[in-house]
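All protein chains of the complex are present and in place, except for one that has been dropped.
For reference, chains read A, B and C in written order, and residue numbers begin at 1 within each chain.
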Amino acid sequence: MPVKAGIYGATGYTGLELVRLLSQHPQAEITFVTSESSAGGSLRQSWPLAPDLPLISAADAPLNEVDCVFLCLPHTRSAPLAAQALAQGKHVVDLSADLRLDDPAVYQQWYGVAHPNPELLPMPYGLPELGRESLTGATCIANPGCYATATLLALAPLVRAGVLISGAPLIVDAKSGVSGAGRSPKQNILFCEVHGNFSPYNIGRKHRHISEIEQELAKQGHMSGELIFSPHLLPTDRGILATVYAQVTDMDAARDAFDLYTDEPLVNVLPAGELATLAHVVRTPYAALSLTPVSDHILIVVSVLDNLLKGAASEAVQNFNLMYHFAETAGLLPA
Amino acid sequence: MPVKAGIYGATGYTGLELVRLLSQHPQAEITFVTSESSAGGSLRQSWPLAPDLPLISAADAPLNEVDCVFLCLPHTRSAPLAAQALAQGKHVVDLSADLRLDDPAVYQQWYGVAHPNPELLPMPYGLPELGRESLTGATCIANPGCYATATLLALAPLVRAGVLISGAPLIVDAKSGVSGAGRSPKQNILFCEVHGNFSPYNIGRKHRHISEIEQELAKQGHMSGELIFSPHLLPTDRGILATVYAQVTDMDAARDAFDLYTDEPLVNVLPAGELATLAHVVRTPYAALSLTPVSDHILIVVSVLDNLLKGAASEAVQNFNLMYHFAETAGLLPA
Amino acid sequence: MPVKAGIYGATGYTGLELVRLLSQHPQAEITFVTSESSAGGSLRQSWPLAPDLPLISAADAPLNEVDCVFLCLPHTRSAPLAAQALAQGKHVVDLSADLRLDDPAVYQQWYGVAHPNPELLPMPYGLPELGRESLTGATCIANPGCYATATLLALAPLVRAGVLISGAPLIVDAKSGVSGAGRSPKQNILFCEVHGNFSPYNIGRKHRHISEIEQELAKQGHMSGELIFSPHLLPTDRGILATVYAQVTDMDAARDAFDLYTDEPLVNVLPAGELATLAHVVRTPYAALSLTPVSDHILIVVSVLDNLLKGAASEAVQNFNLMYHFAETAGLLPA
Partner (left out) sequence: MPVKAGIYGATGYTGLELVRLLSQHPQAEITFVTSESSAGGSLRQSWPLAPDLPLISAADAPLNEVDCVFLCLPHTRSAPLAAQALAQGKHVVDLSADLRLDDPAVYQQWYGVAHPNPELLPMPYGLPELGRESLTGATCIANPGCYATATLLALAPLVRAGVLISGAPLIVDAKSGVSGAGRSPKQNILFCEVHGNFSPYNIGRKHRHISEIEQELAKQGHMSGELIFSPHLLPTDRGILATVYAQVTDMDAARDAFDLYTDEPLVNVLPAGELATLAHVVRTPYAALSLTPVSDHILIVVSVLDNLLKGAASEAVQNFNLMYHFAETAGLLPA
């Protein structure tokens, strides 16, 4: 019998991808989908290829009829629903930022608001390739941010291997497609503002994903250098490419550190000489990494993924699969 | 002494183009620019290449300090301001739809609301190439719609020459860049909705510009066939291309009808064999037309222009120039 | 045991899509892939998501080891290979234009060259929704052109129902993404030439697909009006949208004519009021149609499909499935 799933916030770009993935998942079925702005309509009105599911308000969702909920909601709105679902014995995959940070004080620092449900913290951080032990059989998982997934996949092996030069800054120059900014109308993501343009934003030490990146890197080992994280908005719809500049003590050891992913079905380390591009990953559940040694001590790692998939919805399905002891790529790759 | 101009609604795409054009106009100077949403800020915050002009609310605009106003406002908000400015003896170029239709009943039919100032109607319709007599020295001019300009330039010569087959439908398949939909945030014009997409809207007999097209064609001569007008949204920022299918009684006479534009500085009829494309006109004050006879009786006219320029702001400057007896291309082409 | 397939011309956009579809087809396996320009390399070098298959020259392809060949080759190069494969008892799906026209004289007229293998003609025309009888169990099928599929799906029901007004022109204003122009480098399809542009080409009666459209419409019934077919190049990668203007004798009968597709799994007639857009079909095997009655006698049909899928590769898989009596959507839709 398939797991019955409810999806909160189904009409955003991530929600729509999640509906698509769960619709074709052999061990899941969608019981309800919610939307505050479009309640009363059909999901198909929101996207021509979406299934014809009725949209209801979150308040009207029959939580008792599902086994698991996926929360594609803004931060601060997600945690209270997670608390409610957990209290009723449901499984939760939270795609917001609410459950990613272990410490509510850090949450307040980066999100500028008190954590709505600090009693829930900490929750397991759902980046399977960096620690699926805590995810297997879990009841609630915090799905990582899209930039965080791309950055952590590039940096964690180096931290874990202990090859980063102490004190040297870690520079992550990241670029994202526009869907990362969501589907709520804002002037800066109108077609005419983005077409023909390319723009940095929140560069340096301002982007909120820095908090989860640093938290998770600290779990992988000692990281002494400052993390500089500079996002840019690309004139395309999907995909993240992070160009990571790392100073390493031993180039061979640095390269070997990526053997970590040898058996991973969804993370590909490209052959030497091939650079990772968005075309490697867009509309797929894969991340890809390329390694370019520049000199004895400088390694450039290019990390790419689809921000809506491996950076959000397909990673959520991976986590769902781990929760229920399903094959980790069920619903993502052909069996 | 330059004409002092006030621009209402300066932070939209058309308003910004108008500011750019008037800033470099040898006989104009900008006295004030208004914006309701950004009053108190600078125009430069609204567009990085705009001049550093203070934005004020329309209510605070010093109407008494200017000679002429340009109204880049939504319909129904424009006419009352036009009335006010005219009452104070100012010149008015209205870029909204409010003053384009001679008959307030037709306005109500197409815009679904009573005309706010029917006493102003009719006003001269500012398409100089089809009748600059009524514009020269005028005090107030209704600037045409972007689609209307492109369509009228293609069809008026045929109507005027009397070569259209009586009763045959006139089919205008039009395509526009996204800036035609304005700069107010709406989901359907978000980057991710338009990128990779192409979509018809309001096809057949629904688009409001049909009303002004039919009104103006009727002034050119007898038009018995039904006008079918089908707009589509292009995944680009600027430009309109209208593919017009006309059935004509005499192909030679139909082609000769376009000699109308022989001496026009801003309308180019392309040499036989060359098709009009957006690249012919985008970011220029020109319209271009190509004529493709298909059979004895079917002529395809492709009409192109930049919707923000010849379809709005540069056409407004043409009209401004006519009002003041300046060279018609002053501020648009090198002297 | 799966059908062993060889794909000629696998590194073009259509060939790559065909590889992708056959790789996941439950009853097919790919035995070889050819490319003249990249022979000796791997298909994966040609596209990062392609499987790692060795590319060989067509001359080196082990024709004897396969059951069926797919020909994604330029016209005139395809027919001789089809003849050779058929002589060896192989099945053939030809995606070029070589086998689409019944009469070699018509081929010469439109393609400007003598047909290389007139003895092969006529072959069944592989548009399943308009006649799958001739395709089921066939040994060789001519896969239709992309524009032809979009246009025929829109017009055939009207011709078959006999509702077109005699003598009235049939106007098809078509727009295609750039992949329709192939993957061989040419200046007019460079990124910088297309981005921000939109351009008509071969409008009127010049595009080669007119020949197959008229041939197939004639088989559906009497068509007396002239077909005007005007293609335009869209600034996007994939998708065709054809806006079809038909004059009909009876609007109700015209609408009912599209009941033809009621049980078709891959052609959707949209509900009244919803217009077909590229977002309905891009990256899917579907075509979609919307019907917009404008007046008593004018019907606008908007027809959309992905030019590389329902306009090429997925239609080829449909035809392959019919050849072998497989479920028609095998490899295209979930079982």
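In this section, a residue touches a chain if its C-beta (ideal position, glycine included) is under 8 Å from a C-beta of that chain, and two chains touch if they have at least 3 such contacts.
All values reported here derive from a predicted model rather than from experimental measurement.
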Taking the complete complex into account, tell me which visible chains touch the one left out. A, B, C
Please identify which residue in A:Val106, A:Ile300 or A:Ala330 touches the non-displayed chain. A:Ile300
Quick one: which of A:Leu278, A:Leu305 or A:Leu322 touches the chain that's been left out? A:Leu278
Residues on chain C that touch the omitted chain in the whole complex? 13, 177-179, 183, 185-187, 189-196, 235-237
Touching residues on chain A - with respect to the absent chain: 169, 171, 173, 175, 193, 195-201, 203-205, 226, 228, 230, 232, 234-239, 241, 243, 245, 247, 275-279, 282, 292-295, 298, 300, 302
Spell out the interface residues on chain B facing the chain that's missing from view. 24, 47-49, 195-196, 277, 279-280, 283-284, 334
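Assume only the chains that are shown with their structure count from here on.
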Remotest chain, chain A as reference, centres from CA atoms: B
By mean Cα position, the chain sitting nearest the middle: C
Interchain centroid distance [CA atoms averaged], chain A/chain B, Å: 46
Distance from the CA centroid of chain B to that of chain C, rounded to the nearest Å? 40
For chain A, residue numbers touching 2 or more other chains are 195-196
